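Let me begin by presenting the structure, written as structure tokens, before commenting on it.
Every protein chain except one is present and positioned as in the full complex.
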């Protein structure tokens, strides 16, 4: 028996990892994606909070997804171990969701807030999104790190705050391109775009490509 | 009987879900019973003599004869009154099987066996002896909570490892006792319990904010 389901193949859900530093808006992005995609796709979420159920509770309170579609994984003070070095609890959570809910199109796995080096294992996810926000300063893309450099989609969040924190979005855009080559970067303000349109569109494209392929 | 294989199985970096479990330590830290390396010493000695001995004996028994797995699994249920600890043991057994099956052809022991049953089955699949399975189990019983203590309390990792080194002979002794009993009928296998671990695990499971799964 295969230790975990193969990463290619038609029946299993697309797994998208969402990582990024503490406070960059990962959970708010997950909530927005649930609102945008929940009606079209068979969707479930796994959260990896530092404090057990905080993020899962946020999603429940906001009513974006019913409780049975959300699983929280405990990470023993090591949020990035759980998404990179020892992914077993996350794999078990995905497996449990798929066995209790039936076939799914998409599973979003939200990492616990960590730092710029945290990335997902390819054994766990198919594609990963890295979320940074402008209030961390416009130097974040230039600093790079595995998250910024290698994520399949870089989300620069909270653009509405840019004038307030003196962040220059064009600098961030330029540095992101320099770091990331052809990999896409999107700017987002969930205050203005509650459905996270560019991210939701990117995911729709992945799901469609997967269905076609 | 490869020593390198045994080290692989006992390595804390084996992706088998252990990092998310404190083996009951988080509850005792919060209760104020573990604050220092000296407290941790008492915790680990108690853990080794109780759950460590039981895990080692059941891992050795499962390694010696994996076809006994269902009886051994029921035996661990009977030795684990706390539902939270049964869940934690089965979650870790399932994760360990996932890791083991990527490495060796592991005998069927169910989808979510207790951790010692999974460990014994892996050890057998890896060509290890029951004695070696017992050592891996006893070693895991103390290194897991020791690592959790470093993370939860910010204890000096060198002093914690010095403590683990002092406990190593006791670990070997427990494993030897466990392995010598691995052929016993399930009811006669070691059953040493630790009441505060049961109580702590049940209490811990009700918390809204905690860092470890158990």
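Which chain is which? They are A and B, in the order written, and residues in each are numbered from 1.
Assume a contact is a pair of C-beta atoms (placed from the backbone, for glycine too) under 8 Å apart; a residue touches a chain by one contact, two chains touch by 3 or more.
Going forward, contacts and distances are computed from a predicted model.
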item: Name of the absent chain as recorded in UniProt (options "3-isopropylmalate dehydratase large subunit", "succinate dehydrogenase", "Urease accessory protein UreD" or "Aspartyl/glutamyl-tRNA(Asn/Gln) amidotransferase subunit B"); value: "Urease accessory protein UreD"
item: Which of A:56, A:109, A:134 or A:207 contacts the chain that the document leaves out; value: A:56
item: Touching residue (missing chain; options B:8, B:107, B:153 or B:199); value: B:199
item: Contact footprint on chain B, counting only the chain that is left out; value: 24, 28, 31, 33-34, 39, 41-51, 74-75, 77-83, 86-88, 90-91, 112, 170, 186-187, 190-199, 201-203, 205-208, 213
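We adopt the following convention: only the chains that are shown with their structure count from here on.
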item: Chain centre separation in whole Å, for chain B relative to chain A (CA means); value: 33
item: Partner chain A, residues of chain B touching it in the complex; value: 13-22, 91, 94-95, 98-99, 101-102, 148, 151-152, 207-213
item: Touching residues (chain side chain A, partner chain B) in the complex; value: 1-4, 50-54, 73-78, 81-82, 85-89, 91-92
